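Note that this complex is displayed minus one protein chain, with the remaining chains in position.
Note that the chains take the letters A, B and C in the order they are written out, and that residue 1 is the start of every chain.
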Amino acid sequence: MARTIRVTVWNEFRHERHDAAVTAIYPRGIHEAIAEPLRAEPDMEVRTATLDQPEHGLGGDTLANTDVLAWWGHMAHAEVSDSVAARVQGRVLEGMGLIVLHSAHMSKPFTRLMGTSCLLRWREAGEKERLWVVEPGHPIVDGVGPYFEIEQEEMYGERFDIPAPDSTVLISWFAGGNVFRSGCCFTRGKGRIFYFRPGHETFPTYRRPEVQRVICNAVRWAAPGDGPVMKLGDSEPPLERM
Amino acid sequence: MARTIRVTVWNEFRHERHDAAVTAIYPRGIHEAIAEPLRAEPDMEVRTATLDQPEHGLGGDTLANTDVLAWWGHMAHAEVSDSVAARVQGRVLEGMGLIVLHSAHMSKPFTRLMGTSCLLRWREAGEKERLWVVEPGHPIVDGVGPYFEIEQEEMYGERFDIPAPDSTVLISWFAGGNVFRSGCCFTRGKGRIFYFRPGHETFPTYRRPEVQRVICNAVRWAAPGDGPVMKLGDSEPPLERM
Amino acid sequence: MARTIRVTVWNEFRHERHDAAVTAIYPRGIHEAIAEPLRAEPDMEVRTATLDQPEHGLGGDTLANTDVLAWWGHMAHAEVSDSVAARVQGRVLEGMGLIVLHSAHMSKPFTRLMGTSCLLRWREAGEKERLWVVEPGHPIVDGVGPYFEIEQEEMYGERFDIPAPDSTVLISWFAGGNVFRSGCCFTRGKGRIFYFRPGHETFPTYRRPEVQRVICNAVRWAAPGDGPVMKLGDSEPPLERM
Partner (left out) sequence: MARTIRVTVWNEFRHERHDAAVTAIYPRGIHEAIAEPLRAEPDMEVRTATLDQPEHGLGGDTLANTDVLAWWGHMAHAEVSDSVAARVQGRVLEGMGLIVLHSAHMSKPFTRLMGTSCLLRWREAGEKERLWVVEPGHPIVDGVGPYFEIEQEEMYGERFDIPAPDSTVLISWFAGGNVFRSGCCFTRGKGRIFYFRPGHETFPTYRRPEVQRVICNAVRWAAPGDGPVMKLGDSEPPLERM
């Protein structure tokens, strides 16, 4: 029960190094902003990895030793190697949790796991977002109010071209007139996936307590258990006399 | 995280007192057989309640102080008062977990929560049941193998007239030629519900380690969290200037 | 394929008789406004029924001869007899389609079929509603645009206490800051149910082409087919030698 959850926070880490406005908000990178509150949790062990590290920081046995992977990417999705994307997908099917953040809706691991375009409507206008809880019994909204607001965010709007989520936990209202399924749970293979919308690089969204709380809850929800290893792809002798 | 889960095991407790064959298997009642392994769990606090107690053992603040209620009933569903059934339903909507066991598919709390007939096909022939895991990543099958067998059980067969479960975790194969969705998860209001098929009174099913393991996992899965209390049924002032 | 769909439009028919503002909008009753465009469809045969008729207009073999029932009610839910509500529920389980309109979210047939409170947040401020399509491949939004707007409507907001729909086809944005799952599909027994949010009695919502189109599509989607009659509740001989 009290097993330590080994979390890897992956970040593209480009905006923060090349855009002064983003550097000002996240001087140590978005990954460190996401990792920091998780490091304070007694049951979590947190490391980070970034695109420009060898094998994007996910080489060796890093993925094998990751229980939950958080992923932020935006401008450089295409630079993620297909082999790393395939290994992430494979580990999710084996049971690793995956937290897909904001613009990572177009990341290779997510689009491969969904099988759809994952496209959506968007607008950079710094408008108000209000995230409504629609499944108040879901563990991902433990400790959250009936809704929470972000004064300024990028807008993402429907149609979001994803398979219908197993559970839609949050729906966003945007001042400019759009709605969006902002907290979406999926199971693929043995792995649990949570897509969480907020987090544009030009706003300090990952410093917000509600956003941090949702991510922390999602890590616990997505952590793998001890379910059976199913034999797959093999021929099987009869279990019964026929 | 390490919160104690307050479990109440409810049992009709009639077969065990009037049918010698059942008494021989469950001398202290099915409820005690279900409760015993849960009492060994450090994070659970377990009590029992039965039909013939005042208010069916669920009076006063018992339900208010129950995090997860397990329910076994068969021959006396009609004797459960409508007001107790309504209170159980209301507590589930507030967040209480409910574990519905075997013939409790026809119990008042379950049929009220489902809204369907909950009827099914059945056969008492003491045949072999093999329960296959179909969602190996679900916490309810932690520690369970790809399948497990029960040498002799009552058969329940499809069509099981329930709403499509949020997650179908186990499907049973029966020697006599039938299949059945044997482990079914539902969310209603803030509460989680797990229907678990095995457990006919004339077989020592609740003494089996796999059955005990699934029930124990289900109790943890169904335990309420700390999600928001949503205002419902009230008029609401605008949140935005219109 | 070209079977005629027998539609019954049920309406409480109280506001229209007692409130001059509503009478002005729907002089012949909301049921007639809903029925009128359906009557123009070559594959539909439409009748109406209202609360104050004997057996609420649903006596005799009316329900048995109804393929799809549309239901509007608001101020007099409690006056619908339990036995009529139970018969509607039973017919849905047998396969009759049910279109639940606006304030009928609290009607007896719907709450019995859902098993939850079906409560929600609301506000009567005549604000703008924009309904976004989130499942553009669903037959219920055939012929509809990416979104449509209603200049003035009552607000319904989340949390809407329903079981997670099988399919959430439309999500509403409200000017006052709320969101709502406005087009929700359910299957219960053999019957298909569509909940459709708009339709407050003080606005001419049922005269809008998009609203009429959605209701017409929903009637076709909910019309029963020719699926198997499953034996339920009976003991069954083995199908295989054991």
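The criterion applied here is as follows: a contact is a pair of C-beta atoms (placed from the backbone, for glycine too) under 8 Å apart; a residue touches a chain by one contact, two chains touch by 3 or more.
Bear in mind the structure is a predicted one, so any value in this text is a computation, not a measurement.
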Partner chains on view for the chain not depicted: A, B, C
Chain not shown: contacting residue from C:Val7, C:Met114 or C:Val133: C:Val133
Absent-chain interface as seen on chain A, which is shown: 89, 93, 112-117, 119-125, 127-128, 155, 157-159, 161, 163-164, 166, 175-178, 186-189, 230-240, 242
Residues belonging to chain B that touch the chain removed from view: 130, 132-136, 146, 157-160, 164, 167-168, 171-174, 177-179, 181
Interface residues of chain C (partner: the chain not displayed): 1-2, 43, 95, 130, 133, 135-139, 141-146, 166-167, 175, 187, 189-192, 224-231, 239-240
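By definition in this document, only the chains that are shown with their structure count from here on.
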Chain-chain pair with the highest tally of contacting C-beta pairs: B-C
Centroid spacing, where centroids are CA-atom means, of chain B and chain C in whole angstrom: 32
Multi-chain contact sites of chain B, meaning residues that touch two or more partners: 166, 175, 187, 189, 230-231, 239-240
